[in-house]
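All protein chains but one are shown at their positions in the complex.
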Amino acid sequence: MAKATFSVRRQTGFATIALVCFVMLYAPILTLMIYSFNDGTSVAIWEGFSWRWYERAAANEQVQESALLSLKIASIAAVLATIFATMAALATTRTRPYRGLTAIFAAINTPLMVPEIVTAVALLIFFASIKVATGYTGIAYLVAAHTAFCIPFAYLPIRARLESMDATLEIAAADLYATPWRAFRRVTFPLLWPGIVAGLMLAFVISLDDVVITEFVKSAGQDTLPTYMLGQLRRIVTPEMNAISTVFLGISVMVVALFFFMTRKKN
Amino acid sequence: MAISGTQSQRGGTHVSAAEAAAAFERRETRTRWLLSAPALITLAVASIGPLLIVLVYSFLQKNPNGGVFWQFSTDAWFNVILQRDIFDDTLQFADAHLSIFWRSVKLSMGTTVLALIFGFPTAYFIATRPERTRELWLFLITIPFWTNLLIRTFAIQEVIRNEGIVNSLLLWVGIIDAPIQMMFTDFAIMMGMLYVFLPLMVLPLYASMEKLDFRLVEAGYDLYATRLQVLRRVIIPLVKPGIIAGSILVFIPSLGAYVTPRVLGGGKSLMLGNLIELQFGQGRNWPLGAALSMTLLCIVMVALLVYVRKTSRQGGAHG
Partner (left out) sequence: MSTAAAAVEAKNVSKIFGAGVGEVRALDNVSVTIRQNEFFTLLGPSGCGKTTLLRLIAGFEMPTEGSILLEGEEVAHLPPFKRPVNTVFQNYALFPHMSVAENIGFGLEMLGKPKTEVQQTVDAMLRLVRMEELKHRKTSQISGGQQQRVALARALAPRPKVLLLDEPLSALDYKLRKDMQLELKRMQHETGITFIFVTHDQEEALTMSDRIAVMSQGNILQIGSPDEIYERPADRFVADFIGETNFIEAEVIERIGEDGRIRLPSGVAVSHKLASNAGVGSRVTLAIRPERIDLVRADGETHLKGKVDNIVYFGTDTTFHVGLDSGQSVTVRVQNRRGHQEILQVGDVVGLTIAPEAMQILRD
């Protein structure tokens, strides 16, 4: 009776390694979060609970400015990328193969294939010469760069949604006297909406997280939260960094959880 | 409608049908391109176009004050692997570059192997969970993937710093009496990259394991295979596409990593990404930086090509 049943799926040691893996993934992040509440200056010695680093971070003007810039860029870039990706998805799904289709796919996916550092350097060169020529050093460069690399991320869920959508629905709308625009407004768009929201959220998170390209493209004095943090990491770090990171992580996790929940509910 | 009536009387229906079809086709084509245009223009301006400029820059002469002189030159490409001795003008291998190349490849491969060692059992573990809890485990793997890479690197740094958790703990317990130097070593970089890229290994592995037909595993046991033999002879061959995909997905960003080696390697342990940056910063050798970027891009493209070839062949072999 005591004999354990033989499980076909079991592999010796796999569960242990997997659990170690999960601990390894979460332990550093959790430690980082915990120490954001440390009363002391050290990120290793616990000296009691306090909100002081959060207060300090909130009062830090540089943090405020960079966080604001991050949100501004992520919002604009995510919205633009999602609109562009939606249009491109409409042009590239459920059509007979046409000349240029593969080229469009390749173009949309380049940001996924090209190493970030290479794109960053390329943008540095290109935008540097434009900055010299025009004298303009605003956030348009960052917005353009972010929009570009967000497009494939927004494109993926939208395209997936379109492909799983019944193509005869639009034909049925046309059959029932809907002009192409009205068929889009009344049928395609409402059905595509969950995909568009998912794309928007992915694009937003991706833009918010970017370090490398922003670091190379930004003009002097322009810092997003990640580039600000990258600069700070060179110095002695205080739990203020932990506090900023914790808030940042919270936002990302929330958006991703929402995305996960939304895409799951559909199936 | 009256117009079409006369048309069909005059020219015969033949022409008008073909013409209508052609006009329709033209409209379709125009709509498609108009819809793709914003995305394509954005990508052309902020991704593909600049890459072409990098290619051009790699064939220009460097301006020691930063930037370039508009003069054709192959020096940069030359300098990627060779350097001219300042004294006797002989050609030598550019040791500094080559060693960084080598380190990048070595560390990326090491990271990939480690990721496979940890990722394979993890993916298998998730794939063999009951339907209900599987989603949760998967979610737990996905979360770190979508959280900020810099923050995750920072988190690792806090763990392995001289004053970090590990050293503090070991000191406190009394196992060591001086902190172990882990930061700014190859080990640190590899740990960091393993940490940040591990989900990229687990996800494709999981995708192919999820499709695994466990009746085949049963058949393996039925034919007297031990657990290890089933793993080696049945499971691994069946999930090979996932292994390849995961390895490529970890290897490519590792090779081009910039943030992780910058933070964890400090100025000492450079990787290709940092070498490239250096040329645009202190090095003031933009053409060399451009040539190095193109080299990195080429390696990545070759890796992707190998991947595409491998997977398509695999697909063919299975019918």
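We just call them A and B in the order they show up, numbering each chain from 1.
Definition applied: contacts are C-beta pairs under 8 Å (C-beta built on N, C-alpha and C of every residue); 3 or more make two chains touch, one makes a residue touch a chain.
Note that the coordinates shown come from a computational prediction; the quantities given were computed from them, not determined experimentally.
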{"item": "Residue of A:I139, A:A178, A:L233 or A:V247 touching the missing chain in the full complex", "value": "A:A178"}
{"item": "Touching the absent chain when the full complex is considered, from B:F24, B:W102 or B:W172", "value": "B:F24"}
{"item": "Touch criterion as defined above, residue of A:V8, A:A58, A:L191 or A:M262 at the omitted chain", "value": "A:L191"}
{"item": "For chain B, the residues touching the chain missing from this view", "value": "1, 4-5, 7-8, 13-14, 16-18, 20-21, 23-24"}
{"item": "Touching residues (missing chain, whole complex) on chain A", "value": "166, 168-169, 171-180, 182-183, 186-187, 190-191"}
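The criterion applied here is as follows: only the chains that are shown with their structure count from here on.
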{"item": "Chain A and chain B, separation of their C-alpha mean positions in angstrom", "value": "16"}
{"item": "Contact footprint of chain B on chain A as seen in their complex", "value": "6, 8-15, 17-22, 24-29, 31-32, 35, 42-45, 80-81, 83-85, 87-88, 90-92, 95, 98, 100, 104, 107-108, 110-111, 113-126, 128, 144-145, 147-149, 151, 155, 205, 208-209, 211-212, 216, 226, 229-230, 233, 237, 241-242, 245, 248-249, 252-253, 255-257, 260, 264"}
{"item": "Residues of chain B defined as touching chain A within the complex", "value": "29, 31-33, 35-36, 38-40, 42-51, 53-54, 57, 67, 118-119, 121-122, 124-126, 128, 135, 139-144, 146-152, 154-159, 161, 163-165, 168, 195, 198-199, 214, 217-218, 221, 227, 231, 252-253, 255-256, 258-259, 262-263, 272-273, 276-277, 280, 286, 289-290, 293-294, 296-297, 300-301, 304"}
